[in-house]
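What you see is the complex with one protein chain gone and the rest in place.
So, subunit A:
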Amino acid sequence: MMENAWIIPLFPLFSFLILLAVGKRLKENSAYIGILLTFISFVYSVMVLFERLNAPTLKAEQVWLTIGTMELTAGFEVNPLNSLMLVVVSLVSFLVHMYSKGYMHGDERFPIFYAYLGLFTFAMLGLVISPNLLQTYIFWELVGLGSFLLIGFYFYKEEAKAAAKKAFIMTRIGDVGLLIGMILLFWEVKSFEYADIFAAVQAGTVSETMITLSAILIFVGAVGKSGQFPLHTWLPDAMEGPTPVSALIHAATMVAAGVYLVATLFPLYEASHIAMLTVAIVGGFTAIFAASIGLVQTDIKRVLAYSTVSQLGYMMLALGSAGYVAGVFHLMTHAFFKALLFLAAGSVIHAVHTQDIEKMGGIWKKMPLTAPLFLIGTLAISGVPLFSGFFSKEEILVAAWTRGNTVLFWLAVVAAFFTAFYMFRLFFLVFTGEARSEVKDAHESPFVMTLPMLVLGGLAVFAGYVNTPWFGTFLGDWLTEGTDMHVHHEAPSWIMIVATVVSLLGIFLAWLMYGKKSLSRDWLSSRMPISYHVLFNKYYIDEFYQLTVVYAAKAVSMLFKYIDRFIVEGAANAVAALTQGIGKAGARLQNGQVQMYGAVTIIGLAALVVILALTGGYL
């Protein structure tokens, strides 16, 4: 099985090629090809994962290109981290393929959508099994291309086109960092192989500064891909793509590629304290920054997008705090519950034809499957005990605490509170309360859409149990076997309590502000007399929160929004304006008069000669 793992990415590639060739004839039957081929990939990935549980890491390569004395290789590798990623990616992709059959039904470019999905899945799986930086980079770019095509799928929408372009160019800015970092490493180590790089780092043949520099440059690439501050702005815009795409690419897989890259290169980062700290700070800041923006969004997908940015920040924080297992663990659980949330949101959008949560409400009864599943996802992301997100988030908090990043730890705690709050705000506004005009004729989605959600729902609950403080840290032991990365931290038990309390507090506040409207006073007072007293004071609490927490949060949120708009975008605009300015000036010089062209040449030559004369020969 394992020695043939390279075949896994090829199935989706076949799907892409077949659909490109005959998609027009197959029409909506294209879905079956895509579903079948990704299912094979998934089954194969599971088999590889199980085999890898008891087998050593496998790596196979061949010489791909010889430049002078340099040999570049191509091949694949199966290690614990990427065999896990293979399963996550192929599973989510398979489920999204299935879901899209219902969601995209009736779209006239249905086969093209499946073709693009195949291309993307191929690239993502290829990225995961790459054994060296160059190959990773190649698939990294291909993944970006797939994302570009899918975001712009609704090409008749001006926003979708703009978003596709923005996503591509923003992530490319990060990729430049990655490329330079990669070349620097190559220059030092004379190899793109991960194994060679780690060996050189451990042997101390690479200078400390060079490690830090290249690690940070590569991290810039991860920042772009994983939507970390300040290159995050493309991700919320990318929600213009079809919702299944948001679930697959902008929640579960591609955006996690940045985290995956840092995790893969973890030994490199570990060798540099500054690089680790940079990763932790950017991650921690992004976590709270995006969470606070999430508080005031009114578009269901944008709320989820900001929450994705924030959760990816958590993962980076974990990695930067030496919490390798925590980061990877959260990557996995997040893939499941965030994909679930997006698919459920898609199911809602499919039913009510709007994304504005102000226009939704009271869908609980109309969508008896979607609603509880969305609730499960919400509970998981909020870190409610016994759900998967609880275990992985707690692990991250422990990592941040034991690393001594106290400030970042408390920021992460506050972000957890925000997360619980805005997710439940979303939940209450969408599913409870008065049914508003848009939702009168809403009905449950077809089985082909709810089945993938059920699977993800199960995973959102149970995926956490592979690594818990109570039943054993199976995942952590396996991921780190043979290395000295995983030290069992005796986590202070109060961290778990704090995590639980803030998440419940967030939920409670959201309920007070948005949920309470669904419950008439009589209902509560008659059935829960004890609560009546609490309810009596609700305005007091409400106003108290309004004055303190909510205003403060809003202020922070506004501040970040302005930073976002004026500083981040301002810098981006300034660069763009400079570029266009040069272009404009150049175009003006190009006035069509041949004497001007001759003059430019002669002046250019004269300038060179004058410089030569002044410098007495050589620069």
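Here, a residue touches a chain if its C-beta (ideal position, glycine included) is under 8 Å from a C-beta of that chain, and two chains touch if they have at least 3 such contacts; residues count from 1.
Following the convention adopted for this analysis, contacts and distances are computed from a predicted model.
Asks: Look at the options "histidine kinase", "NADH-quinone oxidoreductase subunit N", "Peptide/nickel transport system permease protein" or "Energy-coupling factor ABC transporter ATP-binding protein" and return the one that UniProt uses as the protein name of the missing chain.
Replies: Matching the unshown chain against "histidine kinase", "NADH-quinone oxidoreductase subunit N", "Peptide/nickel transport system permease protein" or "Energy-coupling factor ABC transporter ATP-binding protein" yields "NADH-quinone oxidoreductase subunit N".
Asks: Considering the whole complex, which of A:Asn4, A:Ser207, A:Thr406 or A:Thr579 touches the chain not shown?
Replies: A:Thr579
Asks: Of A:Ile138, A:Ile274 or A:Leu505, which sits in contact with the chain we cannot see?
Replies: In the full complex, the listed residue that touches the missing chain is A:Ile138.
Asks: Decide which residue listed in A:Val43, A:Ala60 or A:Ile183 touches the omitted chain of the complex.
Replies: A:Ile183
Asks: Pick out the residues on subunit A that sit against the missing chain.
Replies: Its contact residues with the unshown chain are 20, 24, 63-68, 137-139, 141-142, 145, 148-149, 152, 155-156, 160-161, 164-165, 168-169, 172-173, 176, 179-180, 183, 186-187, 579-580, 582-584, 586-587, 589-590, 592, 594, 596-598, 600-605, 608-609, 611-612, 617-619.
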